[in-house]
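The complex appears here without one of its protein chains, the remainder shown in place.
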Amino acid sequence: MDNMDRRFIPAGVSRCSTRNFLLWLAPWAALLAFGLYAAALCLIKGLNQTHMNNRFAFGLWIFLDLTVIALGAGAFFTGFLLYILKLKELRAVINSAVVIGLMCYGGAMAVLAVDVGQPLRSWFTFWYPNVHSMLAEVTFCISCYLTVLLIEYVPIVLKNRKLREIPSFLVFEHELHKLVYVFAGVGTFLSFFHQGSLGGLYGVLRGRPFAFREELGIWPSTFFLFILSAAAVGPCFVLLTTWLVQTITGKRLVKPQVLQSLGRISGLLLAAYVFLKTVDTFVWLNRTTPRSGFLPAQYYAWKPFGIWILFAEMALFLAPMVILLLPKLRARTGWLVSAAVMACCGVAVNRFVLTIQTLALPTLSFDRFLHYVPSWQETGSFLAVVAAGVLVYSISFRYFVLFPEERELRTGPPAAPQTEPALAGR
Amino acid sequence: MISEKKPGKISRYGMSVDIDKCTGCGACMIACAVENNVPPAQEGATDLTGLTWMRVFKVDNGQEYPAKQSVYFPMMCQHCGLETPCYLVCPQQAVDVDPATGIVGQIPGRCLGCRYCMAACPYHARYFNWWDPKWPAGMEKTLNPNVAPRMRGVVEKCNFCHGRWHAAVQRAAEAGLKEIQPGDYVPACVEACPAGAIQFGDLNDPSSAPSKAAKDPQSFRLLVKLGTEPKVYYHSRREWARRIGDPSQAPDGKETSHG
Partner (left out) sequence: MLPWNYGFHWTLGTMIFMGAFYTVLAIVAATLISAAWRSRRHLRSGTAEEVRWHSDFHDLPARDRPCRHQLTGELEYRDCQNSFDCRQCDTHRTLLEQRPPSKPDGKSYEDFGMTFPLDRMYHRGHTWVRRERNGTVTIGLDDFGRRLFGKPDSVELPRKGQRIRLNGAAWRIRKGNLDQPVLSPLNGIVLETGGPDSEWYLKVRPAHPDLRHLLEGSEVQFWVAGEMERLQGALSAAGTAPNMVNGPTDVAAIAAACPTACWEAVCGTMFLRP
């Protein structure tokens, strides 16, 4: 079986034995099974299996959905930088970014299917859309984008060493790849809107002054801030996963300049984001909030969400911004990866604050502050997404070319040329 | 989604609630549940996962004995008249604002259960069916045949007993009248209140109780600055109680217990 397996592994690279690979997959498969069981309980018995309630209408799932979609933004943004802005060095990570994006968005959609009370009615949003609703925009864009990601994944699969021996697969992959810039463009357009609408989801809630923001055009400021933070953190996540895969497999997969390039792009966008977010925070606290009849102090009067959370969020964006903008620090892997981790955590805190904290805070004067801890079914369902992601990524890494530079990096630098005098330039 | 047919007379139904008169007996809550086929709480339900379209809160003035005072505060859907949050955010157009009455209705058959409206509502007036509805044996005899029960996984809320309005319109048509009589359409909670604390009427009709309450300086509404134009007017002679509608009150001032 090992021999059969070898035929599917790309040329010019080495992978571990089939037995070791199955050993690696086994615990993730077990986690997936457990998570699917948890999700099945929620689907069969109802959402009373979760610890969400009428006041905490959104819980762990929505928070994690928003976070993984922000992290998966690396797929569209890397595609945009490579195919539209022609930053050729990113060719080294685009395939990996597409797989990550696919798992992030696919996972988010799967969790959403469990999160809604009536999943079989999901098509209602398409049939009777409310074009003014941010959630309708999110639904449309994410569905289209998931389709685009699947289409972008197909060439990666078809290029498999054995599969491409089938002539129809070979030519179809070739033709799809020639048009990849179309998909990159469509993906960028869709991502712009859905990343923004995810921010708009909370920015339009005039009933939740903690989340509500004033409009720029027809969209609240969170629309633009979410796009920017997703674009800033997407490359960080690609960087992080690449480093993680390199560390786990012990292989060199990309030239170090690629990771630093991703870091630099992230740093620049983080700078823009930090500036705009600071302005937005000032406007929100000093103008928008009093106009709604609330006081800014009320937002942070409840334990455990004191004012520290606002500063933590800013710090988790500020610190990586500084690190990633300094070439000396960027060149050191330790600093680079730490900055990437911080940026990803920053985006998680940002999404957390807008989902969980928004719902925890009271709006009526006689309301209490509420606590919410996810149930094991909720946690399990989400772990299923993580496990599925690792499984699909591992299988893709083994059988498809996720890192085109790996082959080159294996041969190492050319040996000192045998000094043939005739070779000297004429 | 606005109803397709053109309305005849335009009403704006609202409520006035005198919280000085409310005794906290909870008859309104029971009447509402009976009228609207709200299922009883399932095993494992808490006060945050139950269905209480009408819900009475007890609110204190935050002082200690002997200055301590309380009011009972009935809360239901405020039927926001402007920038209705739930209506604007529903992705499937499952919230229906009736232009003839101003009543914000819910279409349970179209609701996906995404709960976005619940996040949007500042009055926490929307409730989700976390369980399949189940009535104990024998209790099905109490079901109201005029109201459809809802399934698991959809959102529901107070709709000012909109079915009763339809019935009143029917009766008026049968009697050959063009409009319904003011007293002919009364929601269940209004009908059940023994103290007469809740009054119902057309805000477009200057002689109705809510219209008068709207002009009364001792009336207030909740969260007015949000701009939602709620149609429920609360009334109290006590100044501290009138500040309940202002959310910038110190958060640790008021205790809550749920009736």
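Structural remarks
As written, the chain order gives the labels A and B, with residue 1 at the start of each chain.
Rule of thumb we're sticking to: contacts are C-beta pairs under 8 Å (C-beta built on N, C-alpha and C of every residue); 3 or more make two chains touch, one makes a residue touch a chain.
On a predicted model such as this, the values are computed, not experimentally measured, just so you know.
Interface note: of A:R19, A:H174 or A:H371, the residue touching the hidden chain in the full complex is A:H174. Contact with the chain that does not appear here is found for just one residue of A:F21, A:F189 or A:W335, A:F189. Within the set A:R164, A:K251 or A:R264, the residue that contacts the chain not displayed is A:R164.
Although one chain is not shown, part of chain A still touches it, namely residues 3, 6, 11-12, 14, 126-129, 131-132, 136-137, 140, 144, 147-148, 151, 159, 161, 164, 167-168, 170-176, 178-179, 182-183, 186, 189-190, 401, 404, 407-408, 410-412, 414-418, 420, 422-426.
We adopt the following convention: only the chains that are shown with their structure count from here on.
Spacing of chain A relative to chain B, judged by their CA centroids, is 41 angstrom.
Only residues 46-48, 53-58, 115-118, 121-122, 124-125, 128-130, 132-136, 139, 201, 204-209, 291-295, 298, 301-302, 358-359, 362-370 of chain A touch chain B when the two sit together in their complex. Interface residues of chain B, counted against chain A in their complex, comprise 1, 42, 44-46, 48-50, 57, 59, 73, 83, 85, 88-94, 110-116, 118-124, 126-132, 151-155, 222-228, 243-249, 251-256.
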